[in-house]
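I have placed the structure first, in the form of structure tokens, so that the comments after it can refer back to it.
What follows is an incomplete set of chains from the complex, kept in their original frame.
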Amino acid sequence: MTWHTDYIVVNTENRYEIRDITPEVERIVAKANVADGFALVSAMHITASVFVNDHETGLWSDMMTWLEGLAPRKPDYLHHRTGEDNADAHLKRSVLGHQVVLPITKGALDLGPWERVHYAEFDGRRRKRIIVKVMGE
Amino acid sequence: MTWHTDYIVVNTENRYEIRDITPEVERIVAKANVADGFALVSAMHITASVFVNDHETGLWSDMMTWLEGLAPRKPDYLHHRTGEDNADAHLKRSVLGHQVVLPITKGALDLGPWERVHYAEFDGRRRKRIIVKVMGE
């Protein structure tokens, strides 16, 4: 059994941002060099998401607008008594989820035609990490 | 280590639909024939969900009504500038999630008494696939 662990570092320009990380994930999966396997892709910070959806910038904007409606940025969260101002980020990340498990078949990600792996940042402009852990044989 | 990969094909009669896919998943898991393992069940299309919840048609209706409230079908999404009309489906699928990992113990799915695996379709009436990838020994 092969295990391969790597980390993607992101440092977004904006507080809120969505980006397609499929190319980075594919590079790591290729290094693991397994025919069958699973790749866990998981945000290591609790104000960010990893999810699978469409690579379409209009939809990315729709998602951010929608999440702002569901979990608005505002001052009166109890979490802010700690000095933080990012409670909305903790909630938004819960909606999209923080990790995915990607199947690997015949040496490559076994995804549908439009499936792309994305990272969503809700409290950016700082160094964050995503773990990509591959197991297979 | 055993790896077994299969695909469930669905083609729903309705645009929006929930169905219990536990029997199909169990058939695939039985073929893999492992004592301990994990089964990844993942929607390969980005307007559908795979989730675990109750097999109860009243609840399924409640879920659809609830999701329509959270992410309504309406014309004015930016995603629709591409010619699509299904932005709500991309959002709804995000709430329920698109995949589950099921534990296998003593040769069978190790689920609680009411846990059932469901597929939710939000842009149906076309051929879609779900991957079921089992690893174990």
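Lettered A and B in written order, each chain numbered from 1.
Here is the rule we go by: a contact is a pair of C-beta atoms (placed from the backbone, for glycine too) under 8 Å apart; a residue touches a chain by one contact, two chains touch by 3 or more.
None of the values given here were measured: they were computed from a predicted structure.
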Copy count for the complete homomeric assembly [2 present here]: 3
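Keep in mind that, in the parts below, only the chains that are shown with their structure count from here on.
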CA centroid of subunit A to CA centroid of subunit B, Å: 20
Footprint of subunit B on subunit A - complex, ascending: 1, 36, 38, 51-54, 56, 58-59, 61-63, 66, 70, 95-97, 100-101, 103, 105, 110-112, 114-115, 136-137
Residues of subunit B touching subunit A in the complex: 1, 3, 5, 38, 40, 42-46, 70-71, 77-82, 87, 90-91, 93-95, 97-99, 101, 129, 131, 133, 135
